[in-house]
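Worksheet: the structure to be examined is printed underneath.
Omission of a single protein chain aside, the complex is shown with its protein chains in their original locations.
To keep things simple, chains are lettered A and B as they appear, and every chain counts its residues starting from 1.
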Amino acid sequence: MKTLIPFNYTLIVVAIGSALLGIISGALGTYAVLRRQSLLGDAISHAALPGIAIAFLLTGSKTPLILVLGAALAGWLGTLLILSIIKLTRIKYDSALALVLSTFFGCGLVLHTLIQRTGNANQAGLDTFLFGQAASLLERDVLTMGILGGIALLIMSLFWKELKLLVFDEAFATSIGLPVRALDILLTSLLTVAIVLGLQAVGAVLMSAMLVAPAVAARQWTDRLAHMVLLAALFGAIAGVSGTVISSSASRIPTGPTIVLCATVIVGFSIALAPNRGLVWHWVRQRKNKARMQRHGKTTFTAQEKLAERLATDRKLLESPQREGDLEA
Amino acid sequence: MNTLETKAIEVTDLTVAYQEKPVLWDVDLDVPPGVLLAIVGPNGAGKTTLIKAILGLVRPAAGRVLIYEKPYPAQRRIVGYVPQRGSVDWDFPTNVLDVVMMGRYGNLGWIRRPGKAERELAMNALEKVGMQAYAERQISQLSGGQQQRVFLARALVQDATVYFMDEPFQGVDATTERAIVALLQELRANGKTVVVVHHDLQTVTDYFDWVMLLNIHRIASGPVEETFTSDNLRQTYGGRVAFMKN
Partner (left out) sequence: MAIHQLEIQLIAIVVAVACALPGVFLVLRRMTLMSDAISHAILPGIVLAFFLTESLSSPLLILAAAGTGVLTVLVVELLQRTKLVKADAAIGLTFPALFSIGVILISRFAGNVHLDMDAVLLGELAYAHLNRLEVFGINLGPVSLYVMGTILVLNLTFILLFYKELKVATFDASLAASLGFAPALIHYGLMTLVSITTVGAFDAVGSILVVALIAGPPATAYLITDSLARMLILSAILGSVNAVSGYWLAHLFDVSIAGAIATTTLLMFGIIFLGVPERGVIAIARRRHRQKLEFAQTMLVIHLLNHEGLPEAAQESQVSHLQEHLRWEGQFAAQIVRYALENRCVSQANGQLALTARGRGIAQEALVQ
């Protein structure tokens, strides 16, 4: 060991894999966050477990592609069930999501113990599913990730303006003849691909963070969707690589949680310091305003302050009506 | 107007129900080209639903809609739409120019990106609504009136013949209201047909030349001076309306 961090071949493969995952989930997670479906990823990733178990039971194979297919299918079924529950009953989005997430996972657990009992698999399978095992990523896995993720990102950029309009203004999109149902399905499918690819690296429990954190961080730095997607991908990649490197530099630090914590640090940094939106600047501006107001007396506001105040009230007005499916706190 | 018979919009026996609860009942509406039509009626009268049904955003239980004698899907290119301002998330990461260019997406077709031509059209439209200085502004930094102008500009770049606008005067300042009215009148002067969901009964006679009184079914429609009578208004707003018991 010449350096503190051993840069060996395995580490490079794992780092590339984590970076790829960060790019894919960061870019696609942007749409989930903008559509206020941040937790849909959590549901899809948990709902994938029975799919993996059934795929294994049916084929007896542990080929990643087959398991990925099973996971995607089950994740899809879960999403469909959530949507039909909301549509057909008065149960709201959050309850439907929680119900599907936990009970699908329970079914998966039952199937998993069933497999275990037949002596066909070992416990490691479930642990990998829950927490991922970035360290076990092979060149082959990274290649699969790169190809599938690349296709997903290519589709995203091909339908760029259609997806943007879908997320921003669905009614207008419908009025100009865009097939919004099909686009909605496409977007959820892309999200499912990102999640299933990430399961192996960070696992079901933490996958949602990989979708949400880079996007939330990116939102603070830019007001353009294109930049937000690129930045989210970049943040995702940084989190992936730094998490991998940190966890390999000391013993017994699992990779997945470290990647998530790196992503969280990026979010904290962005929320605090991003220009314009950052909390620190906000606080500084407030202090300055207060000082100025004290100097001029409270009756004279500058035009700028008046505008700022009006914008603030406008924003409040816009945000006050809680959207359906939104969480009240 | 090539022939007197041509109708810009022809709605026949339109019925819309949400979960089997009627929202619009057997509504007929004929709109000649080149008029400025206000749809008025109390809350829950189905004004927005009527527009949405015409545009195919909600599926009618029965009835037929023709735009210049053809069904809506065939005429999308000549129809412009301004949704309610509150229907979108204004914190979406995009700027004014980008939102306005969305009006060209229908004409662009799949995959093709907006280019220089679309940019120019969008800038022209922004100039018409007095917002060219705001082209690069993030949309969350706009006031209510400015947001409405942006939506109008987006409809303008659609370069439509028939426009549908859902409450464009909702929550805008007096200046914006005057600007919108001037714009609507300019559109009409150019032979466009504009249908506006409107709330303020005071201004109907000043702003519009046609009016439709709606309360789940059509009470009356036609030129303002003939139709906007106190008798019709009483029928629209007075008394309670009871529909199917189940």
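Quick notes on this structure:
Note that a contact is a pair of C-beta atoms (placed from the backbone, for glycine too) under 8 Å apart; a residue touches a chain by one contact, two chains touch by 3 or more.
Predicted model only: the values in this text are computed from it and were never measured.
Considering the intact complex, the chain excluded from display touches A, B. Checked against the full complex, the candidates B:Arg119, B:His199 or B:His217 give a single residue touching the omitted chain, namely B:His217.
Summary of contacts with the chain left out: across A:Ala98, A:Ile155, A:Ala171 or A:Ile185, the touching residue is A:Ala98.
In the complete complex, the hidden chain is touched by one of A:Phe131, A:Phe168 or A:Phe235, namely A:Phe131. Annotation for chain A: contacts to the undisplayed chain at residues 33, 36-39, 41-42, 46, 85, 88-99, 101-114, 117, 123, 126-127, 130-131, 205-206, 208-209, 211-213, 215-216, 219-220, 252-254, 256-258, 260-261, 264, 267, 271, 277, 279, 315, 319, 326-329. Where chain B meets the omitted chain, the residues involved are 12-13, 15, 17, 20, 22, 25-26, 60-64, 217, 235, 239-244, 246.
Note that only the chains that are shown with their structure count from here on.
Chain A and chain B have Cα centroids lying 37 Å from one another. On the side of chain B, the complex with chain A involves touching residues 52, 55-57, 73, 76, 79, 81, 83, 86-95, 98-99, 102, 105-106, 108, 110-111, 113-114, 138, 140-144, 154, 158, 171. Touching chain B in their complex are the following residues of chain A: 34, 158-162, 164-165, 167-169, 171-172, 174-178, 219, 222-225, 227-228, 310-311, 314-315, 317-319, 321.
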